[in-house]
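Our next item is chain A:
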Amino acid sequence: MTRKFVEGSEAIVEAAILAGCRFFAGYPMTPFTEVLDNMAAKMPEAGGVCINAESELEAIGMTWGALATGARAATGSVGQGLSLMQESFSEITRAELPLVVFNMARGQSDYYQSTRGGGHGDYFHIVLCPIDVHEAVEHVQLAFHLADLWRNPVQIYGDYLLAHTAEAVELERIAYGDLPPKDWALSGDLNGTGRSRNINSIGMFKGAKGIQPEQFWKRLQAKFEDIKIKEPRHEAEFLEDADYVVTAFGTTAKFVRHVVREMRAEGRRIGYIRPVTLWPFPSQAYIDCAKSARGIGVFELNGGQMIDDVRLSVLGAAPVEALGGISSDESGFGIGPLLNTETIRTILEEAYVRATGAKAMGAGR
Partner candidate 1 sequence: MTRTVIARGTVTIDIELCKGCELCIPACPVDVLVMSEARNERGERYPLLKPGCTGCGACYYVCPDLCFAIYQYDKPLEIEVAA
Partner candidate 2 sequence: MTLIDTDRPPQVPAKEWRARKPALLIDGDHDLCPGCGEPIALRSLLEVIEEIGWADRALAAVGIGCYTALTGLLDVDMVQALHGRAPSLATGIKRMRPDRLVFTLQGDGDMVNEGLQEVLHSAARGEAITCVLLNNGVFGETGGHMTATTVLGQRTKNTLSGRDAKYHGHPISMTDLLTPLGGVSYVARGTVTTARDVEKTRRYLRRALEAQIAGAGFSFVEILTMCPTGWFIPVTEGPGYLNETIAPVFHTGEFKVEGMVQ
């Protein structure tokens, strides 16, 4: 048992190394920088390589090359840095490489960027969104497994709070199932046979002139449909008899969950859902609770992004309202005044009373 009291950034790096990650390239940017620092310190000790790239464009490029050799490789940044990497993300996804991305986002406004495939073309990243450092340690290892299983990138959507909060966590290697061998990885052994490899995003292969991308892209689309069936994950509490359901993602959800539990203890029939995968979005949980809940409140700290997925899931079966909003401190890194359990309690109380017609609790409850 290896129990360590570590900041999220360090825990993420330790988990990645446990999962066999042996290549990392990144560029410093707050609040991701400590992930890069930890990788620079620990990767060589683990026999791997960490490069401080000249920009995010090259960081993702180097990781792309490392992935092509069959290595477990990752990169990371914040939303702004991921913006620079989008063209490469699209190509890497459609070339079916198992990229892992650590997104220490500056808050919750990068939900669209992560879940809509922010670059060109039809593609999706699997997005795991941990609620705390403990879950992040599991998600990082799961990410490498799912990436190899599906030959598709997996993103960890973290944030400032996750990266900079210290928790005591178990740093143990989690064993997942067996994976097929990486026959597709470049090695040179097929050179000169007429069947050498071309890792590319449009279905090019050796011996052919010209490209036939349609078949290739349709097969990729079928893979995304399969992932949508098999990989959605969510956490839910108190849904069986909930009159009103609150939903939130990431570290913000820890505050919301705490408040929901408090309200339940005081007799409010309030429920809670947290998507653990932002993509594929766990629509079924929302479809089910919309059958009986009188309203769904989306508490997210942005201008309204996840709310689209909630609305698309329930398709009008229950009213969906935005409860959060843009909230930031002077740094702009996403820890704003709304991230406060008393404030959230007030908001959820008002929403609950509005939706259910219940009597408001007295002040100073």
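Criterion: contacts are C-beta pairs under 8 Å (C-beta built on N, C-alpha and C of every residue); 3 or more make two chains touch, one makes a residue touch a chain; residues count from 1.
On how the list was made: all candidates are chains of the complex that A comes from, given by their letters.
Model, not experiment: these values are computed from the prediction.
**Q** Of the candidates 1 or 2, report the single one touching chain A in this complex.
**A** The single touching candidate among 1 or 2 is 2.
**Q** What does chain A use to touch candidate 2 in their complex?
**A** Its residues touching candidate 2 are 22-23, 25, 49, 51, 53-55, 57-69, 71, 73, 87-88, 91, 95, 186-194, 196-201, 204-210.
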